[in-house]
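Notes follow once the structure below has been shown.
Heads up, one of the protein chains got dropped from this complex, but the rest are sitting where they should.
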Amino acid sequence: MRATATTLPERDSPVIAAKDVSLVFGTADGPVQALRDVTLSVGAGEFVSFIGPSGCGKTTFLRCVAALETPTSGTLTVNGMDPDAARRARAYGYVFQAAGLYPWRTIEGNVRLPLEIMNYPKAEQAERVARVLEMVELSGFARKYPWQLSGGMQQRASIARALAFDAPILLMDEPFGALDEIVRDRLNEELLRLWARTGKTTLFVTHSIPEAVYLSTRIVVMSPRPGRITDIIESPLPRERPLEIRDTPEFLAIAHRVREGLRAGHVEV
Amino acid sequence: MRATATTLPERDSPVIAAKDVSLVFGTADGPVQALRDVTLSVGAGEFVSFIGPSGCGKTTFLRCVAALETPTSGTLTVNGMDPDAARRARAYGYVFQAAGLYPWRTIEGNVRLPLEIMNYPKAEQAERVARVLEMVELSGFARKYPWQLSGGMQQRASIARALAFDAPILLMDEPFGALDEIVRDRLNEELLRLWARTGKTTLFVTHSIPEAVYLSTRIVVMSPRPGRITDIIESPLPRERPLEIRDTPEFLAIAHRVREGLRAGHVEV
Amino acid sequence: QDAVTLQLKWVTQAQFAGYYVALDQGFYAEEGLDVTILPGGPDIAPTQVIAGGGADVIVEWMPAALAAREQGVPLVNIAQPFENSGMQLTCWADTGIQTPQDLANRTLGVWFSGNEYPFLSWMSQLGLSTDGKSETGVEVLKQGFNVDPLLQRQADCISTMTYNEYWQVIDAGVTPEELVNFRYEDQGVATLEDGLYVLEQNLQDPAFVDRMARFVRASMRGWDWAQENPEQAAEIVLEYDETGAQTLEHQVRMMGEIAKLIGDSTGVLDEAAAQRTVDTLLAGGSDPVITKAPEGYFTHVVTDAAFAQQ
Amino acid sequence: MREKVLPVLTVVLGILALWYLAAIPMNVREALTAAERAGAVVEGGSATERQQLPALRLVLLNPALALEGAWTQDRPRLPAPHQVAAELWSSVAGQPPGSNRSLLRHAGITLGATLAGFAIGSLAGILLAVGIVHNRAMDLSVMPWAIISQTIPIVALAPMIVVVLNSVGVQGLLPKAVISAYLSFFPVAVGMVKGLRTPDPMQIDLMRTWNASRAQIFWLLRLPASVPYLFASLKVAVAAALVGTIVGELPIQRGGLGARMLAGSYYGQTTQIWAALVMAAVLAAALVWFMGFLERRTLRAMGVPA
Partner (left out) sequence: MTLVILALVLWLAAWGLNGWLTRGGRDRSSLVRALVPLIFGTTVLAVWELLVRGLAVPPAILPAPSRIAQTFVASTGLLWGDFVQTILKGALSGLAIGVAAALIAAILVDRFDFLRRGLLPVGHFMAALPIVGIAPIMVMWFGFGWQSKAAVVVLMVFFPMLVNAVAGLQDTTAQQRDLMRTYGASYWQTLRMLRVPAALPFLFNGLKIASTLAMIGAIVAEFFGSPTQGVGFRIASANGALRLDMVWSAILVGALAGSTVYGIITLAERAVTFWHPSQRT
């Protein structure tokens, strides 16, 4: 267990505990090491951001957590069980890097899908769908089909889909990549509020340093080939964060440290 | 012709001239007005960024310019001809919002595709492919297939594909959305250098205000439903732009104006 | 009423008029029989149908029945309504074929599926091989369902029945003078056609023998009726033809020819004719149809029972 | 509407013109033989000698006779379109619908068995595909044998199947339906396996994160995603089912278009074969069109862009 891990009480029984996780993809021209010796533990209710150059294994790590990929070595537990058991217990809400809406369902139908699968009562389904569509500003588009929406709107729909049900762990892979700053700011605030309210443990991949700093309790900086963790930055910012916090010196200091970490990873390449 | 258009000499014979361009999509539940009365002219060698909330018609406008969509009303000319003639004259390099690589070609093969179509000599093809892959930091992945790459890597490959050949007009739809800041900064610099060297007329869609300000000679702010231009901001920044320029007051002033424009568009919704 | 299922060798036509007449005129009913007639068709082997239990009694040619016997389906002839063979080889006269010896180096159409045995036997008696055209060989084609190969001169000769295909050639506008016929009867390779066959083990059951006796009796009544009233018999056949493809003219003529083949047969098998058939087959070519003289392949118990009571 | 009719009409007229033209050389030999019998002088030697000459040569040598006999023969090698039309008309409209000679009756018999076979076959195909997609053992073991089953010339076995089924007491429509089901299950199975596997890995991953059950993944993802494949293969399958029925009807000779074709062939009535063929084609086209209609309705209900 990492040194930092023992300092904070909630990490004594971490929700997510990765120890020396490595993953190698076999491809036609030789193996690709996507992750190497990744050790990390995430306590209940934490908001951990992952940042790192493209191809460094962020998506792969999230997929391991969600039991969509199996590490080649190392141990990974979620709530003390193996990730697949957690998956079967419906522990995850996952927002993929690409929207991936079903073309034969309307936006509304897409958002309702996980609720149908988890057998929410009909009335509650409608109510939840309406609420999350409202949240991502797509209320007017409930009846449209995915191909009738712009790229950013599709991405918002996929976020709504992941928020519609009550998963204790939220995995988000660059959810706001295709959104403009204004909407992004709004959704950032919304997400923080949701997180504060529900206490969902959140793993969040982003390429935006301010976003990572603004949202997280901890920021994990990764470097590529082989993907590994180069820095883990604790955020001393309070849980209550107005948007203006981004102009405070504390904020800028953390942002600076993240940027340095990132740059270091790049130089090594 | 717009007032501002006559003030600068190069816009007397604009490369792209849009006058009252409107576009309405017919959908099952009523028409969607994607563009309304868009009037804009872009001179040779300009770098124009488009920024605006998601769904405001940025992609649609770029598609009209590239003759992939036909405006319902208004006139649009490219190099004095209609967009389709320009298309057939191979005037465009287009980076789409989604990477859209061909799954049956390696990364290298995807980048080579336009060169094959335009009958570049074999040797030059190889040389160009190597150069642009280098530029987007994918040299090691030339032989991989698209599904073996991360989302950001795919996006970089698609940028390389658009830069591999000499199109006088470059249309880029959120090309750097899936990239981390470091790579993004590097590619921004790279793009500016390329633009300075080749004088390509560039239309660039982004959600990042700093990016728009850093790159552009003009920034077009749009607002949604119906999509229209709410502000056009000339950048007084010099053509030579080190990354540090982003901390100058001029830069921040422009950024502020763009943000205000964006916010205004959002309030109207 | 006792049920009897009869499997015919070929499609519904005047060749089987006797059975249809007996059914239509109520001769079977009078004997207390409920008869189902299953028409045959190309590639339906009645021997297989009876082996599989799909019929009680079949109309079959003796060569095929004997071959089946060797393959472990113990068929026994219980009655033989046809006295003569109607099979022949029909050739274009203008090809210069006049005698069987002229067949060398020609292309001949032959029916397969169990009907090729008399032909093979004949060729081996003529000393002609069937492996292809040569001075001592003929080229054999598996003839399809019609006389086109002759009309279009894809073959110099084809197999025909005196009552059917031959007339189709004539109907196509060919004059009899343009043709040369070699009847198997005349070539000494005639085999018995259209006999009634049942499975040997069934004959141990007296009730079955009785049923068959009544069946044969009624059938022979049908044949007599058909011979006397060819037009009405043809009409009855037409009524039973579910494909609706037959014409009255053709069926009347066929009935006339069939009557000649039946001659004055009472239905009782002529043992000499049966022996001739066996001899012909045993004399077969390189690939003999039957390898040894069969035993017990016919019985008179049924005909005896049928006609003793009268 | 006019946009569709004009090209189709042009193509149809073109085909008819070609057809009439082709009938001249196709039928020239019989035309000349008939003329010769009637006493006309024919160039090109005797019938046996003419056999050696190409048909076109014969037409050029005897243009008048060739034309005269091209479109009027009783037993043509290639009946002219109007002869087929006349036969079709007389066997459809010229007969009481219940008569053995009515083509409508035969079409009805064939249609019944086709529908039964198609229903059995496509259902079996879908079930097999579902099994293959969900059960690894079935995928590995059944698929190769399903493929081999199709390389067995069932059509050649049709008489045997009829006999064997007959011997266990199955008669009438069912033996035909069995053959037609055998031919139609395969395209459905192959198409559905492909279709059920078409969702990309990410969509399945998404379902997995929700811990959707296999049934849910099937009903909510795989099945909708496979719909285009399903209909594409249903169209092939319904045509195959018709072929199966017709093949099954050849040996049975108890009515149906297949029996009709064989009877036509048996008695050298080429126009009768062609009329039955056209009828069968109309039937098949109608069935395929109906599948297309269902497809369009389904896809529209699923919001797929036109």
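What to note about this one:
Each chain carries a letter (A, B, C and D) given by its place in the written order, and its residues are counted from 1.
Just so we're on the same page, contacts are C-beta pairs under 8 Å (C-beta built on N, C-alpha and C of every residue); 3 or more make two chains touch, one makes a residue touch a chain.
Please read all numbers here as calculations on a predicted model, not as lab measurements.
In terms of the touch definition stated at the top, the absent chain reaches B, C, D within the entire complex. Taking the complete complex into account, D:V190 is the one of D:V190, D:L220, D:L234 or D:I252 that touches the chain left out. Of the options B:A28, B:M118 or B:L252, the residue whose C-beta touches the omitted chain is B:M118. Seen from chain B, the chain kept out of the figure touches residues 63, 66-68, 87-90, 92-94, 96, 98, 100, 102-105, 113-114, 116-118, 145, 147, 171.
Counting over the whole complex, chain C has residues 42-43, 45, 47-48, 51-52, 64, 67-68, 71-73, 112-116, 130, 139-146, 148-149, 152, 154 touching the chain that is not drawn.
Against the chain not shown here, chain D presents residues 3-4, 6-12, 15, 26, 77-78, 135-137, 140-145, 147-148, 150-157, 159-160, 163-164, 167, 186-187, 190-191, 194, 197-198, 200-201, 232, 235-236, 239, 242-243, 246-247, 250, 257-258, 261, 265, 270, 273, 276-277, 280-285, 287-288.
In the analysis below, only the chains that are shown with their structure count from here on.
Annotation: 84 Å between the Cα-based centres of chain A and chain C.
Chain geometry summary: the mean Cα position of chain B and that of chain C are 86 Å apart. In terms of their C-alpha centroids, the spacing between chain B and chain D amounts to 53 Å.
Shared interface positions of chain D, defined as residues touching 2 or more other chains, are 303.
None of the residues of chain C touches two or more other chains.
Working note: touching chain pairs come out as A-B, A-D, C-D. Residue ranges of chain B in contact with chain A, taken from their complex: 25, 27, 29, 32, 51-55, 59, 97-98, 137, 143-144, 148-153, 155-156, 174, 177-184, 207-209, 259, 262-263, 266, 269.
Here chain C touches chain D in the complex through residues 11-12, 38-45, 48-49, 52-54, 92, 94-95, 144-148, 151-153, 168, 172-173, 175, 241-246, 250, going by the rule given at the top.
Those residues of chain D lying in contact with chain C across their complex are 29-30, 33-34, 37, 46-48, 51, 74-75, 77, 99-102, 106, 159-160, 162-164, 166-167, 250-255, 259-260, 262-269, 272.
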